[in-house]
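Got a structure for you, questions after.
With one protein chain withheld, the remaining protein chains of the complex are depicted in position.
Every chain is named by a letter (A and B) in the order it is written, and numbering of its residues begins at 1.
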Amino acid sequence: MKPAQYHESVEERAKQLRVVGRAVPSVDAPAKVTGRACFNVDLRFPGMLHAKAARSLHPHARLVKVDTSSARRHPGVVAVLTAADVPGLNRFGDYIADQPVLVAEGATVKMVGDPIALVVAETERAAAEAAELIEVEYEELTPIDDPEGALDPNAARVHPEHPGNLCGEPVIVEGGDLARGFAEADVVIEACYSTQRQEHAYMEPEAGVAVAEPDGGVTVYAGTQAPMQVRANLATAIGLPEHKVRIVPVTMGGAFGGKIDMSVHPGLALMALKTGRPVRWAWTSEESFVASPKRHPAVGRLRLGATRDGRITALEADWILDGGAYASQSPAVVRCTVGYTFGPYRIPNYRVQGRVAYTHNPISGGFRGFGGPQSAFAIESAMNKLAERLGIDPVGLRMRNILQQGEVPPWRALVMHTPVTVPRLLQRALELAGPAPRSAAGPLRVGRGLAVTMPVFDNSGGAVPLLKGTGLRLEVTGDGGAIVRFESAEYGEGVATALAQMTAEVLGIEPQDVSCVLGDTAAVPKSGRAVGSRQVYCLGNAMLAAAAELQERLFLVAGERLEASPAALMLAERCVVVRAEPSRRVALGEVVQACRVRGINTEANAFYAASHAPLGHTFCAAVVDLAVDTETGKISILKTVSVLDVGRVINPGMLRGQMHGGEIQAMGFALMEDMRTEDGRLKTPTLVEYLVPTIMDIPEESTMDTLELPDPTGPFGAKGAGEHTTKDLAPAIVHGIHEAVGVWIDDLPATPERVWKAMQRAASQTPKPHKEREWSTSNLEV
Amino acid sequence: MSALLPLRLTVNGRTREALVDAGRSLVDVLRDDLGLTGTKVNCRLGECGTCTVLLDGRNVHACLTLAVHANGRNVTTIEGLAGEERLHPIQQAFVEHHALQCGYCTPGMILSAKALLDETPRPTRREIQHGLTGNLCRCTGYEQIIEAVAAAAHGVRSPKEGGS
Partner (left out) sequence: MEYVEPRSLSEACDALSDERSDAKVLAGGVALSIMMRWGLVKPGRLISIRYLEELRYARVDNHQALRIGAATTHREIETSSLIREQQPALAEMERRLASVQVRNSGTLGGNLCHADSAADPAPLLLALDASVVLASVRGRRTLSLKEFFRGYLTTALAPDEILAEIVIPAQPPRSGAAYMKHSTRNAVDFPFAGVATQVSLSTDAASCAGARLAVGAVGPTPRLSESIPRLLDGRLLSEPVIGEAATAASLEVEVADDASGSAEYRRHLVAVLARRALTQAWERARAAAAPERS
C-alpha cells in the first residue's frame, strides 16, 4: 500500500494497530540499565592515544606567539598540533563557515575556550600536563559583549567580514498595514522581554575516538545529531575528500540540539591522521560548558495592539539575539524566534524583525525549541498582560484570536491542514487542573497561569534549505526480520524504538524483530539531521514508502506460492496471509528466501521529500499552579498540566517522557538556569554554579495528556513532538506569578531575588487590591 | 614521584587488584583500570551523580572517592546488579516505565535507588525524591523515574500498555 492510500484509511486502521500506540519499552533500555550501552566516553581502542586541547583564556586577543616546545618535550607526548597542521580550510559552520578548528598564531581568538593547540599523548594525564606547558602570548583586545551595541554599524567587528556584527541576514516578516493596525487599537501593550543564555547541560560531555584508515581516510566515532553534515564540514575543514571521511555516531548522553555542530570531530580526525593511531578526546564538563553552543540570550521589544473587545489589530516586534563568537545555528534559530512571536493567533497587521549579533561571548546555537521559547515567552506574556489590561479572561482573549483550519499563518506560509485544537487543549488542561488553588494564611501566595503555543515540526531546522529529503533503506531478512537504515543519532529521543514500532506494524512483525542501523555514514542513506521534531514524521513516511515497495515484491512471490492474487494478501503474524482465509499463509522469511532465489531485491530504498519546509502544526496548552513565597521571592511549582495535539501517538510512554523532560527544562529556563557571562567570561563555569533542576524541584503534581487527532500527512497520523513542552511553560509560570502576587516578570529567569525585587517595586508604587481569579472553561465558547 | 599503592577491593563480588596513585579517584580505577565503563563520569564535582556506585552498600560519588578509600571494601557498580538471566527489579522497572532516555544518568540513578530501597523498602514519593537528590537527569524530568522506583519497591509491573 502506498503511503497516500494508507492515510486514507488511517482511522480504520487505527482500530487494528497492534504495535503503534503501545508503550513498548525503548529498544536500547536493557543495554542502558545494565551499563552495557557504549557511550562516547566509553570507547576504547587498542593502542589508543589521548588528547587535550590548549584553549584560549581570553574572549578576545591576538595570538602573538604559540610556543609548543616544552609541551613537545613532555614525557609521553606523541604530537602537538597547531593551526599549521590543519591542511584544509580550517573553518566550519553549517550556515556560515566562520569557526576555526584551531586558531593560528597571529590570528585572534574570539571567545574563551577557542582551541589553540592539541596535544596527543600516551595517557590522558600526560596530555593534560603537556597542554598546560603550551605557552601562549596574548595581546588582549577589548571584548564585545553587548549584542545591541555590537549591531551599531560603527562598532568594532568580531569578524572583519561581517560589518555591524550581523550574523546572517536580518529576518523580517511583515504584512498588512502596521500604522493602521495600531490606529485601530484601543489598547497597546508595550514591553521589552529578555531571556537568558541556557546551557544544555547534557550529562555526557563531548567525546569520541578517531581512527586513521589504511586508505588515507579517517573514521570518527563520535556522537552528533547531524552525521552527514559533520562528514561534509569535516572534509572541507581539514582538506579531505568527503568519501574518505566516515562518521560513526555513538550513543550520546543527551544532546537537546547542542550536538548538531562539530565538536571533537575535526580535531580527532587531524590527530588520528597525524599519529596513525586511534586517538581519544573527551572534553571535561568545564570544557563542554565553555566551548559548546548555548540557547541564545534574546531581547525582544514588543508592541501588541488590540481593540477594546480583545481583537488583535497589530503586532510589532524587534528581536536581538546574542549569537556569540561563531554562527553555529544562529541564522536558522532567529527565524524561529521571529516565527514564534506570532503565536497561534490571527494578526492582521504585523512586522517582526530578528537579528543575531556576533559578540565575544560563548557560542549560541541549537537548543530544543530552537529560538521558540524566547518569543513564545514574549507573545504569551503580552497576551496575558493584554487580558489583564482589557479585563478579559485570558482564555477568552485567546479564543477570540485563534487561527482556524484552512488559514495561513503569517510565518512560513503553510496552510493549517488540520483542525486548530488549541481551544480543546486549553479546555482539557483546565479540566485536568481542577479548581484553582487558593492562598492560605502565611507568606505563600498561590496563582494559576496558562499559555498556549503552536509549534511547527520542521524538515530542515529553521527553513534554511540544508536538506529537504529523507532517505531510508528497509531490508527484510531471510528469517522474517527487518533492518532499517537511516541517518540519525540516538541521544534518548527514541527514534530507533519509534521506527521499530512503525516498521513492525506495517510488516506484520514484532518490534523485537526489527533492528535499526543509525547514522554510520558508510552504511546509511542521507536522511537529514536529528532535529526539529522531524524524525518520526520524515523517517516514518520514508519507511512506509519503502515498505509499500517491498510489500509489492513480496506479495508477487507469495501470491504465486499461495495461489492468490497479491491484492488478496496481507502481512500479519510474521507471515504473508490470505486476507479472506487466514489459515492460508506462508512465513515472511520463506518469502524473502524465495525472492532471493528469484533475484528479487528484498531491500528497498525510499526518499521522502516533503514539498514544504515546515511539515505541519502541532498545538499545546499548559496550565501551572504555583506558590510564591512573598518574603523570599521563591517559587514552588505545585501543579502542571500539559495537553498536546501531536497527532497519533506512536509510543505513549516515550511521548510522556519527552513531555515531562521538556517541561522540566522549561521550568529550569523559567526559574533558575542562567549561564551568565561578564566581559565574555563565564560566571557559571560548572554544575555547581549553573543550576539545573534536581528531583526535588519538580512539580508536586504533573499531568500530561494528548488529543490524538491523526494528521493525514503523517505516518499513522503522527506529527512531531520532541520539543513542544519547552515553549509554553515559562510564560505560564510568569503568568502564575502575576496571578499570585500581581507583578509581571519580563526578564527570565524569575529567580527568587528578581521576583522579590519586582514585589518591592510594586509595593512602593500605589498598591492595587489583588483579587483571585475565577477560573472556568465556559469562556471557551466565543 | 611516589610509589604506586596496591589496591585490593571487591567489585561486584569479585576480588580485583590494581596499582594506584594516592590521588586517583575510584571512578577512574573502575573505568580505566578495571574496564567497568558502566559507571559514568561527568562533572567530577559531586554535582551530577552519574558516577554513583555503592561503597559497602552506600551510594557515593566515585569521582570524589579516592580509590585508596575503597581498599578492602565492597564496591557495587551497575554491572553487578543484574543476575545471569534476569534484570534486577529496579532495572526491570526502569525499562518498563520509560524511566530513561539518553541513559547516561541511569546507572547512577539505579544505584541510588538501590541504596534507598535497601534502607527504605517502601518509600513514599517524597522519600524517593530525597533518596535521588544527588542524581541529575536532564532528559526525563524525573517523573517516570519516581514511578519506576515506586513500582520496583511495591513489586508492581508496568501500567497496562497502551494508555498514556
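Quick note on the criterion: a residue touches a chain if its C-beta (ideal position, glycine included) is under 8 Å from a C-beta of that chain, and two chains touch if they have at least 3 such contacts.
These numbers come from a predicted model, not from an experiment.
Undergrad: One chain isn't shown here. Among B:V41, B:C63, B:L87 or B:A151, which residue touches it?
TA: Reading the full complex, the residue touching the unseen chain is B:C63.
Undergrad: Based on the whole complex, identify which of A:D152, A:E407, A:D479 or A:E753 touches the chain you can't see.
TA: Touches the omitted chain: A:E753.
Undergrad: Counting contacts across the full complex, list the positions on subunit A that touch the omitted chain.
TA: Within subunit A, the residues touching the omitted chain are 631-632, 634, 671-672, 676, 683, 689, 691, 693-697, 751-753, 756-757.
Undergrad: For subunit B, which residues reach the chain that was dropped from this view?
TA: These residues touch the chain not displayed: 2, 5, 21-23, 25, 44-47, 49, 52, 55, 58-61, 63-66, 68-69, 71, 112, 115-116, 130-135.
The criterion applied here is as follows: only the chains that are shown with their structure count from here on.
Undergrad: Please tell me the distance, in whole Å, between the geometric centres of subunit A and subunit B computed from their C-alpha atoms.
TA: 29
Undergrad: Taking the touch rule as given, give the residues of subunit A at its contact with subunit B in the complex, in rising order.
TA: These residues of subunit A touch subunit B: 21-26, 28-39, 41-42, 44, 200-205, 251-256, 284-285, 491-494, 649, 652-665, 686-688, 692, 694-696, 698, 702, 704-706.
Undergrad: Under the touch definition given earlier, write down the residues of subunit B that touch subunit A in their complex.
TA: 31, 35-45, 47-48, 50, 77-79, 81-82, 87, 91, 94-98, 100-107, 110, 129-130, 132-133, 135-146, 158-159, 161-164
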